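Below is the structure I would like to discuss, written out as structure tokens.
Only a single protein chain was left out; the remaining protein chains are all shown in position.
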Amino acid sequence: MTTSVAILGASGYTGAELIRLIATHPDLRITALSGERKAGMAMAEVFPHLRHLNLPDLMKIEEIDFASVDLVFCALPHATSQAVIDKLPRDLKIVDLSADFRLRDPAAYEKWYGKPHAAVELQQEAVYGLTEFYRDEIRRARLVACTGCNAAAGQYALRPLIEAGLIDLDEIVIDLKAGVSGAGRALKENLLHAELSEGFHAYSAGGIHRHLGEFDQEFSKIAGRPVEVQFTPHLIPANRGILATVYVRGEARDIHATLAKAYADETFIEVLPFGEHPSTRHVRGSNFAHVGVVADRRQGRAMVIVAIDNLTKGSSGQALQNANLMLGIAEETGLMLAPCFP
Amino acid sequence: MTTSVAILGASGYTGAELIRLIATHPDLRITALSGERKAGMAMAEVFPHLRHLNLPDLMKIEEIDFASVDLVFCALPHATSQAVIDKLPRDLKIVDLSADFRLRDPAAYEKWYGKPHAAVELQQEAVYGLTEFYRDEIRRARLVACTGCNAAAGQYALRPLIEAGLIDLDEIVIDLKAGVSGAGRALKENLLHAELSEGFHAYSAGGIHRHLGEFDQEFSKIAGRPVEVQFTPHLIPANRGILATVYVRGEARDIHATLAKAYADETFIEVLPFGEHPSTRHVRGSNFAHVGVVADRRQGRAMVIVAIDNLTKGSSGQALQNANLMLGIAEETGLMLAPCFP
Amino acid sequence: MTTSVAILGASGYTGAELIRLIATHPDLRITALSGERKAGMAMAEVFPHLRHLNLPDLMKIEEIDFASVDLVFCALPHATSQAVIDKLPRDLKIVDLSADFRLRDPAAYEKWYGKPHAAVELQQEAVYGLTEFYRDEIRRARLVACTGCNAAAGQYALRPLIEAGLIDLDEIVIDLKAGVSGAGRALKENLLHAELSEGFHAYSAGGIHRHLGEFDQEFSKIAGRPVEVQFTPHLIPANRGILATVYVRGEARDIHATLAKAYADETFIEVLPFGEHPSTRHVRGSNFAHVGVVADRRQGRAMVIVAIDNLTKGSSGQALQNANLMLGIAEETGLMLAPCFP
Partner (left out) sequence: MTTSVAILGASGYTGAELIRLIATHPDLRITALSGERKAGMAMAEVFPHLRHLNLPDLMKIEEIDFASVDLVFCALPHATSQAVIDKLPRDLKIVDLSADFRLRDPAAYEKWYGKPHAAVELQQEAVYGLTEFYRDEIRRARLVACTGCNAAAGQYALRPLIEAGLIDLDEIVIDLKAGVSGAGRALKENLLHAELSEGFHAYSAGGIHRHLGEFDQEFSKIAGRPVEVQFTPHLIPANRGILATVYVRGEARDIHATLAKAYADETFIEVLPFGEHPSTRHVRGSNFAHVGVVADRRQGRAMVIVAIDNLTKGSSGQALQNANLMLGIAEETGLMLAPCFP
């Protein structure tokens, strides 16, 4: 029996990526797609690479009959998402890809996003969508908030280490490199090809990037005390990919062993042999994460390096993995596509 | 029941692309992989993006037990291929991705490849692998020679038009743009990133590119008289993709109608609405071909533009499509992956 | 003695390229820069790569004191340019980089640009800025209209051949590939890095690209009868560069000899040895044009291939070359920068 899903915000990259993945999913059927500004357009016009699929045209959200939908993927912009989800039927399963329901604490939300949350009750209900660490909660959840793509990469490196008490919590540096699709399809001068290609730079350095809210929440919760990491994202001239180079204080061999053990049974997390460096190109277009551990020349210091595809494991792949869990479908269904290299 | 396949030349890009596609194919199991220079290595070392798959290590060809293999994909370099295939059991099904068995005429082979064919008998036996046009022969074939990637793109534009007598056979210009993966993984100075990126150029212009041998053979066969096209390939700084801009003399509307009709039942060939331009990015990583037709301002002239992924529809996807036919499996099995955009 | 120049539209790419070139010009001094939407901003904010230069802030055009300006480079958008230039002092030397004054015939202008010209008198006065062919007129001109970047590339291939009567005027195909900076700094979805990189496509095929107006005007003028070429531009994922692959009917050796002779004394036009292919990467960031001629396998057919940098020889370099002539400065001053490779 196929399950009926709707995708809100299907004219953006995470919406398109969901469709790409669901295209070969045997149990899901896309019955509605929304796109406010492009409502009425065929998907072949909005995303010609999906031309071969038999998809519904884009419509406005209010035109969707949610009674016939089993699960909604909400790929709307931040802030819009909470307003829309607040109006959806309260028994509808929802996987939200925005930032709106990632933070549990209303004060933290307001601090990082600059205004009060408009659906505090739902904020409390939502489950954080980092699948490998919230699997049971996600299975039972009605509303799942997928993580930020950068936040996912950093947490794959650090959660098991904080949990195991292996590293100095005050000395964590996350130097992150991200491809451009993470910035979305918005019309911004700095996202033009001529501006972006053939160069690279840091942005939002110094503790102002919003994904820090997720790091703070999750790491502090695991540690049982406040943890603040140092985090610098960089924009790299490639479409897909996040590489988190995480500098920690701890014994590299122990760190490697702990991560290898933590992810031993995980389908999508591959811990590389000790000393090897992962690359974003080797996870491109896939739901896999590659994790490497390298010892520094100075005793007691190590680098944990994580590579994911921001649109897949960092967003839409993660969303589908969560949806599978929520729907009682085998978790990896539709997600075993091998990375697309070269 | 799964079918056992071997891939010879699995350390190159077309070999890796075959593995990527077969990874989600329900009926095929890879039981042997060869790679002469890298024999003994694990595929995770050779192609880290395939790390999650449970694959055999690379071995030398002579180490493979072909008795337990149902079909061989041969992704070896030109010239090597004919020597190797000549020694394989004569009842083994073979899909060859090299240029060695594309040309039927020994003289034509020698003209384009500079020396006599070493397995003329097999050359006669082989079936040309352009699936949509040789489907019945491929089903019955033991040895199928997949087309050149450029040759595939050009033929999708032109075969139905020549067949229908719609265009002037002496006035065909194929201006072709190709991404770099088509040149393979060979160590050549002009394939280095620093040499290639941020620039573009024509190469092998003037009638010396070997894929002309295929054009000549096929177009002349359809037309029933010699046909020689003008063909200029260009190297473009992108990994995947071929765009063939084909200039023809004929009525654009008739051309569009003829192509639309010719491909109406084809799963993988999408003819765009009249006047639309296809793009390689919208077929990337997929087995789809997008075909556009645009009228020139001067009556009786038109452009047919074809976009494919050189590694997929132009090579390994085509190979798998042919293998499916040869094995009695539904033709599109393992090939319905949506293009990976952005 | 230094000459005072102003650049109108200094917040776009051609404006920035002019500044880059003038930065090492010994005789010119930039005394005013305009940028309507960014008026008041420092150039270091608008173009951080020009940070080291001592430049005036952007201002509005009406704030510029043209009495102290010897020559104006007008790098404004099409249509805006004619309105602005119409109001400038009639004794001011002007090099216009827009399309507004390229066409002499008001009817042709209206045909290609969709509305009547607003300064027909100036349209008559303007001199076409293809330096090598209008040198004397440019020296005497007050208003010079730089050519379209695509139009420049095509004309370098064809003008001497049409002049010499060497080719069939009815059988000219210009297949052109262009980098993305030619599209400017406008916020358009199809110019985003994630949309554009790793793919390529034709656009405005079939005789609707506006640079055809220039081809028609110039080629018909030389030939003394109407000439209409077939022209398909393609967008390539690289920042700079135009490659025009021009298919002609004529004897390749004669064509090569004619081009070699025509450009023998030209500083910026390099005709390659017969049979060699030029590449855009070898002219990047420079005012040089590389011209190659290749014979087709069929007698009487040839390809002429021209590579230029669209922002330099195709626009701002050409503009500076023209300004030098208009000011009585040695033509190549400030323009001898070698291409930036890799």
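Before moving on, here are some points about what is shown:
Every chain is named by a letter (A, B and C) in the order it is written, and numbering of its residues begins at 1.
FYI, contacts are C-beta pairs under 8 Å (C-beta built on N, C-alpha and C of every residue); 3 or more make two chains touch, one makes a residue touch a chain.
Everything numeric here is computed off the predicted structure, so don't read it as measured data.
By the touch rule given at the top, the unshown chain touches A, B, C in the complete complex. Taking the complete complex into account, C:288 is the one of C:73, C:113, C:215 or C:288 that touches the chain left out. From the set C:217, C:258, C:279 or C:324, the residue in touch with the chain omitted from the display is C:279, counting the whole complex.
Chain C meets the missing chain through residues 13, 16, 19-20, 23-24, 47-53, 181, 197-198, 239-240, 267-268, 270, 272, 278-279, 281-286, 288, 290, 311, 336-342. Touch with the hidden chain on the side of chain B covers residues 13, 180-181, 183, 185, 187-189, 191-198, 237-239.
Chain A residues in contact with the hidden partner, per the touch definition given at the top, are 173, 175, 177, 194-195, 197-203, 205-208, 212, 228, 230, 232, 234, 236-241, 243, 245, 247, 275, 277-282, 284, 292, 294-298, 301, 303, 305, 307, 341-342.
Going forward, only the chains that are shown with their structure count from here on.
Over half of the residue numbers at the interface between copies chain A and chain C are found on both sides, making the touching surfaces mostly the same. Residue positions of chain C touching 2 or more other chains, listed in rising order: 194-195, 197-198, 237-239.
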